[in-house]
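Beneath this line is the structure, given in structure tokens, with notes to follow.
One chain of protein is taken out of this complex; the other chains stay put.
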Amino acid sequence: MTGIGIIGYGYWGPNLARSVAETESATLTAIADFSPAALARAGKRYPAARLVESWRALLDDPATDAVMIATPVSSHFEIALAALRKGKHVLVEKPITDRSAEARMLVEEAARRRLTLMVDHTFVYTGAVRKIGELIAAGELGDIFYYDSTRVNLGLFQRDVNVIWDLAVHDLSILDFLLAEKPTAVSASGSGHIRGSQENMAHLTLFYPNGTAAHLNVNWLAPVKVRQTLIGGSKKMIVWDDLEPSEKIKVYDRGVSVGDDAGMVERRISYRSGDMWAPQIPVKEALLTEVEHFVDCIERGTTPITSGESGLRVVETLEAAMLSLRQRGNPVEIAELRKAS
Amino acid sequence: MTGIGIIGYGYWGPNLARSVAETESATLTAIADFSPAALARAGKRYPAARLVESWRALLDDPATDAVMIATPVSSHFEIALAALRKGKHVLVEKPITDRSAEARMLVEEAARRRLTLMVDHTFVYTGAVRKIGELIAAGELGDIFYYDSTRVNLGLFQRDVNVIWDLAVHDLSILDFLLAEKPTAVSASGSGHIRGSQENMAHLTLFYPNGTAAHLNVNWLAPVKVRQTLIGGSKKMIVWDDLEPSEKIKVYDRGVSVGDDAGMVERRISYRSGDMWAPQIPVKEALLTEVEHFVDCIERGTTPITSGESGLRVVETLEAAMLSLRQRGNPVEIAELRKAS
Amino acid sequence: MTGIGIIGYGYWGPNLARSVAETESATLTAIADFSPAALARAGKRYPAARLVESWRALLDDPATDAVMIATPVSSHFEIALAALRKGKHVLVEKPITDRSAEARMLVEEAARRRLTLMVDHTFVYTGAVRKIGELIAAGELGDIFYYDSTRVNLGLFQRDVNVIWDLAVHDLSILDFLLAEKPTAVSASGSGHIRGSQENMAHLTLFYPNGTAAHLNVNWLAPVKVRQTLIGGSKKMIVWDDLEPSEKIKVYDRGVSVGDDAGMVERRISYRSGDMWAPQIPVKEALLTEVEHFVDCIERGTTPITSGESGLRVVETLEAAMLSLRQRGNPVEIAELRKAS
Partner (left out) sequence: MTGIGIIGYGYWGPNLARSVAETESATLTAIADFSPAALARAGKRYPAARLVESWRALLDDPATDAVMIATPVSSHFEIALAALRKGKHVLVEKPITDRSAEARMLVEEAARRRLTLMVDHTFVYTGAVRKIGELIAAGELGDIFYYDSTRVNLGLFQRDVNVIWDLAVHDLSILDFLLAEKPTAVSASGSGHIRGSQENMAHLTLFYPNGTAAHLNVNWLAPVKVRQTLIGGSKKMIVWDDLEPSEKIKVYDRGVSVGDDAGMVERRISYRSGDMWAPQIPVKEALLTEVEHFVDCIERGTTPITSGESGLRVVETLEAAMLSLRQRGNPVEIAELRKAS
């Protein structure tokens, strides 16, 4: 039985607490929040949990083997580092930190102490993303030509991060899970249309060594909510519409075949248009799957799917994207940025 | 009564011929195509039209006041220039040419001879685009924050042009019509996934001096057909779905308001979510509207909406996009490209 | 402050309890359920409420001014009658009873004692139905030609009622609210496809004296969930799709106009196809609106929108529909059924 404490009981913390409470192999030991009102809400819901205003006090709790950090991004590094140094396993909300150098230090600290460091990239634990992962791993799609995502809606404008750090981070973590290859460069553009606010709209192109192309369209100022991703493969293609209540994933047996004759391109190309298939997707809540995985990794000492390293890669790509955005799309090599940092 | 000849009776030429035949103020005088089979089809349909295999012969026809050119892009310049020099008014299929220098020469030649030079940017004459233009012109949307278009489908791979020259050209011509401002720089990325073929997927970001952002997503290798454009304004926002049979345009009374107090951004921002409205759109065929406009411009000596100049601007942007694409998104200033050419 | 007790804490009771707890002008005084497990759940959530296993005990609670009954339909009559006789105001889940004779007795008992008797026809309190009601009342639609509803999905098969009593009851209560006229006859057909189960599929036609036609399509064995209602009026028409997350109601300025000349019908008829408009709908939870309305009616002594009388009319129509269904659509006059009962 793993004892888990929650640090931060604002917007996301209550979801983490509930998931821990519903996980058989875990106990919700303690909750920390500097707001007395938040603590009062937590206490009403979880009378057995210890309540503390200071996250440092929570780290001293001997019944707490692991912590989940759901505080503002800027505080992730300090709290996670302190937790690791106290010997606690750590799950931290996405993004892992707001600087790759800090993420790298967390990864190294966790490795040195052989502690589990995991990032809350929740989408990776949804039935839809896992199903896509299975299809790709089974070779159903063939070579992956591209991943093209539209993730737009009206609001919520964040104070401390722009739309890339808020929304593109989802696709970056999904890509890190789905594709064996990692992006080497990024071109990004973006703009802020609301006075005094950061970028509310951005477009990112990720370049992969094997020619896969990924493109992300994120926007806080769209008239309608869209969560649609097209994934093109040499054999089949996927449309993933996360707003569909039941058929979230549609697999299309469609594509282009190139003949072997020496003729003109348009003569050699033929179009294939076959059946469409929407696999049934398990409905288990992603957060529960994720908390179970966290506990399982702690108990077995295995590496989480959304490890600190994956969190680091995501932050490196976000940094590169921001650098490119400031230069209106000038492509930024992630490896060079890494050397420079 | 304006006599109009058609040069090129392949894929698009028959549509032009039919539209001319249905226009009261025009006469279909002649049709040129080097293929005898195409000419035979044309003759069966339009027994009164003169049929010639050589476009040069058509240009000598005294009954022909104007020509419509629907030949491969690479031949546009030569034919259009010869037509203008023979004193014919010219409508040329999009894009006007495949090089901006050539487009510039056509524009100058037409100006010098006071002839009408028009580009067949058909979308500009659709009810949907005209309605969006009316709404923007009337100030209904407020300041235009962005135009974000997705124009993807499976096929048709073209031999002589890539997906940018085939599909993005539509949005560039629409933007040229809708927005008073013109883009100053472009960042583009793209990739070709089919051996021996050009880019089948591309993303373009256009930068405007006033901060408007335009983004185009074009793809010949998508599992489904999408023709959706979001237009964000400070007052209202539009979703234009060109595949909708009846409600192609939806106007959303939604947005973000910023308060005047000195507080934090997220406190000052409020979200507005009001009615949605889908204006009735006239169903007149775009091509008929366009042909009537062409004849009207010839008769009155007025400048067409999709003038040679607009065709030139579109080609300049396409060239800049290609240059950026070759550099993986490095932004290209259109003015500098112009100087260099 | 009105003290409210909940009888039945199974599927729906917890929703009622939560709504009472969130209503300022009401106090949740007591909860009755014969299941100790249900009571334990209730006690954990509402420590201040009195918990009793017997609903009769709850009726003796002096702090309880009103009760909400969320027990199986077959017990509604007995409990509601006892509650009224104890001087309690009553809100009862839909349908009010499973026999019109019993509903009539409840209505009379409540009238005699000047107590509020209200039926939980929740849909009537949704933003969508209220907005439709406003549009009809304001004459926006003109004369109501028809109401045609499709309410189908997979499951849940009920044990004690068939699909008419489970799903058609929603539309009957909505119609009772929307239309001033009441139906005079019903034709219904239906079938049960699962061995040992009641009808899982049915179609009802309601006849109104003024010519309005209502048709309901209900089905527990459909491959997809549909909640779509078309409402035709002489001026405008509505499509109400309750599964749409934001634009639930679309008002179409469409219809048919009949000319005054004496010609043939098809010459006199012209089609009108104007704008579509989706009014913003308030998002307040229906159940909260309903509980507030219940308390307000108790305090002021006014008649609820979904009064016992409306509940009686709905049950009379359900009975007529069942009688017609057993005769494969033979129309049943509601007034004659009333006399016979």
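In order of appearance the chains are A, B and C, and numbering begins at 1 in each one.
Criterion: contacts are C-beta pairs under 8 Å (C-beta built on N, C-alpha and C of every residue); 3 or more make two chains touch, one makes a residue touch a chain.
These numbers come from a predicted model, not from an experiment.
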*Among C:89, C:170 or C:203, which residue is in touch with the absent chain?*
C:203
*asked:* Using the touch definition from the top, which of C:37, C:258 or C:283 touches the missing chain?
replied: C:258
*With the full complex in mind, choose from C:29, C:71, C:122 or C:187 the residue touching the hidden chain.*
C:187
*For the chain that's not shown, point to the residue among C:7, C:152 or C:322 touching it.*
C:152
*asked:* Using the document's contact rule, name the residues of subunit C that touch the chain not shown here.
replied: 145-146, 148, 150, 152, 154-159, 185, 187, 189-191, 193-197, 201, 203, 205, 207, 211, 213, 215, 217, 219, 221-224, 230, 232, 234, 237-239, 250, 252, 254-256, 258, 264-266, 268-269, 271, 273, 324, 327-331
*Touching the missing chain, which residues of subunit A?*
246-247, 253, 273-280
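As a convention for this text, only the chains that are shown with their structure count from here on.
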*Taking each chain's centre as the mean position of its Cα atoms, how many Å separate subunit A from subunit C?*
44
*For subunit A, write out the residues touching at least two other chains, lowest number first.*
224
